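Of the protein chains in this complex, all but one are displayed in their positions.
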Amino acid sequence: MNEDRSLYPEHDENGKPIIDLESHKFLKLWQGPQHPGITGNMSLELTVSGDEIVESKTHVGYLHRGFEKLLERRLFVQCMPTSIRLCVAEPDPNEYIVSTAVEELGGIEIPDNAKWLRMLSLEMARLQVLLRGVPGQAGTFALGLGYQWGNYLRDLILDSFEELTGGRVYHMYIIPGGVRGNLPEGFKGRMLEKLKLIDEFVVKIDKLIFQNVVFESRAKGLGHIPKEWVDKYGVYGPAARASGVMRDVRKTNPYLNYDQLDFEPHVTTEGDVYARSVVRYNDLQMTVDMIRQILDKMPDGGDIRAQTPNVLHWKIPKGETYVKCESSRGEYGMYFVTDGSDKPRRAHLKGPSYTHANALLDKLLINANIADTAAIMVSLATCPPEIER
Amino acid sequence: MQKGINNLIEKFGASDLVERRSGLSFITVDQTKAVAAITHLKDIDGYTVLSFITAADWIEDGKMQLTYMLNNPAEVAEIAIRVMLERKKEAGESMETIHHLWPNAKKWQQELKEMYGVDFPTSPGVNDSFILEGWDDMPPNRRDFDTKQYAEDTFFPRGGRVTHDPATYMREQLDPKDPQYYTKKKKKDINS
Amino acid sequence: MEEKKDKFLAPENEVRQVSAPDGSIIEVDPLKDYFSQEKPEPYKVGSGPVENFLNWARAESLWVLGFGTGCGSIEIPPLVTPRFDMYRFGVQMRATPRQSNVFIISGYLAIKTLKRAIRAYEQMPSPKYIVALGSCTINGGMYYDSYNTINRLDQYLPVDAYIAGCMPRPEALLAGFAELKKLIKAGKGHKANEYVENLEWYKTNQKKIIKDWNMPDYNW
Amino acid sequence: MNIKKLLTPFTAWGNVTKDPVTIKDPLNERPGADRYRGFHRNDVEACVGCGSCEDICENEAIDLMPAKDTKDGDSGLRPMIDYGRCCWCALCVDVCTTNSLTLSNEYTWISTDPEDFRYIPGIDKKEWDNNNDKGWKKPEPNYEFYPLKRIQPSHLSPEDRSDSFIEMMHGYSKDQAMQEADRCVECGICTATCPAHMGIPEYIKAIRNDDLEEGLRILYDTNPLPEICGRICTHKCETVCTIGHKGDPLSIRWLKRYIADQNPSERYKKILETENLVSKGKKVAIIGAGPSGLSAAHYLVQMGYEVKIFEKLAAAGGMMRYGIPSYRLPYDQIDKDIDYILSLGVDIQYNINVGNGEGEISLETLGNDYDAVFSGTGLHLGRSTGIPGSDNKHVYASPDLLRWIVEGKEFEVPENVVVIGGGNVAMDITRSMARLQMKKYGKVGVITTALEGEDKMPADREEIDEGREEGCIINPGWAPKSVEIDSNGVPTGLNVVKCHSLFDSEGRFNPQTDEDNKEFWPGTMIIESIGQGMDISYLDGKYKDQLEFGPRGRVQTDEYYQTGLPWLFMGGDIIKGPDVITGIATGHKAAVGIDRMLNPEF
Partner (left out) sequence: MDYSITKFLWSLLGLFIILNWGMLMSSTMRRVGARLAGRIGVPMYQPWIDLAKLMALKTWLSHGVMYYIGPVFRLVGGVGMFLFMPIIFGSEIWSNYSFSGDLILLLYFQSFGMLGMAMGASDSSSPHASIGISRGLAQFAAVEVPMTLAVIAIAIQHQTFSFNSIMEAQQGGVLNWTIFTNPLASIAGMLAMLGAMSHSPFNLVKAPNEIPIGPPTEYHSSFLSVLRTNSAIIHVVEAALFMNLFFGGADTWLMYIVKTFFVYFISVFVGMVFPRMKVEDSVRWFLKWPTAVGIIAVLVAAYWK
């Protein structure tokens, strides 16, 4: 980590590496889109010298569907099924931000019970992401065992989602006005059983991953993000918290009933891949605890949806807003403009991956080993569909 | 009123303030003063995070709105700077770049160039393709681009589908001889 | 006639002159040098008990290309992990197209991805199979009105089996693999030959939407 | 090197003792959850083919395909789902107006043919049709995509209205109208059911867009009497309104009235672009200025004919003016509609009866003088029950009494009245008498009876409820037996017996009464209001042979209401109905028929 790498390649006066592909000292290496070591369908154009990356460029657009354009020709309620597909791994924050933007501009106040149910589904979504993401970090170093266990538990959480929302991956649970169902019978009990399994899992992956000398040696010092970069490059969520900056929308701008929960996001200062996975690991435990609190505090039934105007021709007066929530990757926001018609004028998704995967990743990958690209990407939790939308 | 807004109004002549909720304001700044205002907000008022840059196309008003969302983490406050550009018929609106303030601004500017046709001269790599590849139509996010028409022309959906409007269909069934006798069109014909 | 420069051609693929170590100048045309331009031939489909055995072997050993082209790829990890474990059915993931023979088109294909998918498909050794997931591959699905996603996969690549759903659950995928196995065992898994035989038609369709066609017509 | 961290990972091998958690038979072992959003199911009997599912589908995955016979309130269309489009969001289920569309928990469908993935749930049989208890259904109460509760316009309280003939219903305010209009799902089933096929969803949409001039234009496309219909229409549309399957149907009538009320009559001509009508020079005579006659006149004059109406009474409007009390339909509103029609250039002659008698104009004359004649003479004669005592002179027919009230004719209002009949006219006379009694005596003494039971009474529910609020006793389910008459020849009351069924098993009218359960209702005036009869004696003479007569003495016509005499068209209550909107519809269509006859090139 500490060797002097400044000699090779040489840099010009602007600090750009001088790369002459004809010299055969450098090799252009495409990582993706068809590549097992990439987080989704995107690609990195790497220029490598030996195993070392001297230049990196992120290419996206392989998943571009033109969401923002499509939303402009959908009714407000029709935005829901479309917009939840913005991020596949964790669709619930999409549901939340679009619904909330519509409610805010349309002047709808949702019932308290629906707020708790929304929180439950958001936290369950975070849990299922982290169950994959925390051991997935070790998976990028080919320690797939924790990933296998985590995925099994994730499937259990998806089963709960199926019971609660009727969907396995795309839940379509939060819609403008409220949610689409109360807790099914016996849901709490089953959920608590599953949380117990996750508690065991948390101990197991601690032993397997965080008490693992090889993982530690590879992850420590890798992909270091200094504190100053957090604002400069737009680092959010767990990645920012690993660099010693508190970034958690749930804490800083509490929404729904998050102010009624007792939680303290983990903050550490190392700023490397190891620190980010530790922060995620703590998030995982915190999420389990928060789901317990939510199940404990939420009312037994009640109204699930406020009456909205007829959704088939719901017109919302002209206005604009920016609604955000905390996804497992960080601040996740929706800039929403209405123009008095029954369709949005503009919907712009702002996901943390946009900043993480573009300028920041290009910067972090320089002088990294090819073998570490996947680890750095996973530690930033880049999710291509939210970059290109 | 949240921090920095007074400055914006006094020093930069900002207008159309909308306070959406506590900690989120929208305000319009003139195009020529926008970058100075943003720099001021960043350096003096603590709006150190650029959340995003995006555009909204007001084709009826002949305006292209750019929105710069700035975040002040210390004060938990956000200001959205609206910049209203004169909309051109064939894309090519131009705006100053802010990539020197935030390195990742260049990606949004690149995206805006590609998806809206708003140019940011001197922004690095602004002309490179970012999301689209081999695109040769008008920037797709502009309001006058009809995505459905384009999709139908280009990707030819599976045929063989028909649908019926219940009202028309019922009238045809209930009044098979002359279900359209009352329609306006025919009467107009008679009138003329 | 002045040769018009292809505006979509990537700079590294342009014809250029390179000086060899001995000082002579050589012209390099990467498109010609890196790819085989030969028109592919359909392979012979055998018959008899040997072919039956081979079909059985092909069916019981499906190697899936690890290329998540769309949302549906989120359901692939559950398939290789404890809950569903598709390894026990002889379905395995491979990282490179050369070693795969099943291509799961997991949902919508953006044009940019379609280009890569075509290349990946053509690089797979025959006989190869395509399983298409979800509405998007059948008739456009959610994105029927999007300017950047295709509507009908069968226009561009030959599809062996479609699985309905948005997205299909892992169980549906397993059922899809079971169906594919049935097809292969019945000797019906030779869509790759159809592709080669109708190459002209497929290529015309592909080129219609891939505007920057800066690769050979067929590469393997 | 940290030895502990080198050895701890090996603890993971402890897991090798545990059995795999893999699902053994994933294809059969894992049905979708109880709420799972799998493949579509449709209860085709409950479905009415309203097409809300098609409207809300953001993927254009749903088509409406003909599947059943069309009938009132059911378009006969059923949704066909394209699984090349569907995203299983189940918004179609949530929006379904009849709750007939649901999703099953079945989720496996594999095919080699991409054309397979289209089907009509419920019609094309699928294996998941039968697991009815599993899968996505619309969530529990208080989850609606459109408000189910009707917005009630304000109205006079029973105390304020019980002694007055001032209009009791106030129209909608703008907010109320917008809110009520918002509930519409624009299915258009009402359009087909409405006899006049009014463009109901369109004008409701105009209300939502606050474009009332456009609304008025849509109204006048099919209905030239919107103020009148906006108040007293029998609103068949509301009975089939698809919102009514789950909640209150839309107040289509009040919305129509809202449009008409908000447009000032002086702007009508400008809005409707009827300032310069050109005449084609052909003449049409219309007998009777009732709804059908006025409607025919309106459309004919718009088409460029010279129209003359012959009216028996002193004012135009027919039963609308003389049959409906003014607390429901004020005269100024009748005048507003009629004046507009007359202002288009329609000539009208009052106080002239068409017939063969003295001082009357004969049909023959009209037939000779005019290119075509439209007759909408309506039902003016009261029917009698024929029970003993019903021929007494204090036993009245409701049309006469109602007409007297309008004309201001003096008649004695007794303290106790018994009304026989359960229709809307019976309610009108009941409530009118109640108001007169209230004025005279300060109390109400009306008993109304009907053969039908409470739930089967033909009158509108709100009429019955309002009547009761005003103090009338409405006591259905009794059959009149005889009128008790005292020695002075004045009735003392009505003998009734309980009636428990009206129709026999074959559906024929055959009231079954319970003779032991009888009552006597006192009343010195008995009013019979059990339907009206027509007077078509003007047809007598040389034309009678050329006309065909159907059941109940009605003249047979073709679909344009052309009779056996090519120049004679008939419409209104004497042909169809009886109600105002049917009259308007027949008048409109007859006008089209006349136009086709006189100008065949159209």
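A, B, C and D are the chain letters, set down in written order, and residue numbers restart from 1 in every chain.
FYI, a residue touches a chain if its C-beta (ideal position, glycine included) is under 8 Å from a C-beta of that chain, and two chains touch if they have at least 3 such contacts.
A quick note: this is a predicted structure, and the numbers were derived from the prediction, not measured.
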Not-displayed chain touches, in the whole complex, chains A, C, D
Return the single residue from A:214, A:261, A:306 or A:366 that touches the missing chain.
A:214
Logged for subunit C, residues touching the omitted partner chain are 34, 36, 40, 43, 53-54, 57-58, 60-61, 81-82, 85, 87-88, 90, 92, 94-96, 98-99, 101, 125-127, 220
Contacts of subunit A with the missing chain: which residues?
27-29, 31, 35-37, 48, 50-51, 138, 140-145, 148-149, 152, 208, 212, 214-215, 217-218, 369-374
Can you name the residues of subunit D that touch the chain not displayed here?
9-10, 12-13, 15-16, 18, 20-22
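Definition applied: only the chains that are shown with their structure count from here on.
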Closest chain to the overall C-alpha centroid, by per-chain C-alpha centroid: which is it?
B
Which chain's centre, taken as the mean of its Cα atoms, is farthest from the centre of subunit D?
C
Cα centre of subunit B to Cα centre of subunit D, whole Å, reads 46
Cα-centroid distance, subunit C relative to subunit D, in whole angstrom
60
How many angstrom lie between the CA centroids of subunit A and subunit B, rounded to a whole number?
25
Using the touch rule from the top of the page, what residues of subunit B touch 2 or more other chains?
132-133, 140, 145, 147-148, 158
Subunit C: positions in contact with at least two other chains:
82-84, 112, 138-140, 142, 144-149, 152, 166, 169
Help me check something: in the complex, which residues belonging to subunit C touch subunit D?
82-85, 88, 135, 137-142, 144, 152-154, 159-166, 168-172, 174-176, 178-179, 183
Subunit B contact footprint on subunit A (complex, rising order)
60-61, 64, 66, 68-70, 72-73, 104, 231-234, 245, 247, 252-253, 319-322, 331, 333, 335, 337, 345-346, 348, 350, 354-355, 358-360, 363, 388
What does subunit C use to touch subunit B in their complex?
8, 111-112, 115, 138-140, 144-152, 155, 208-212
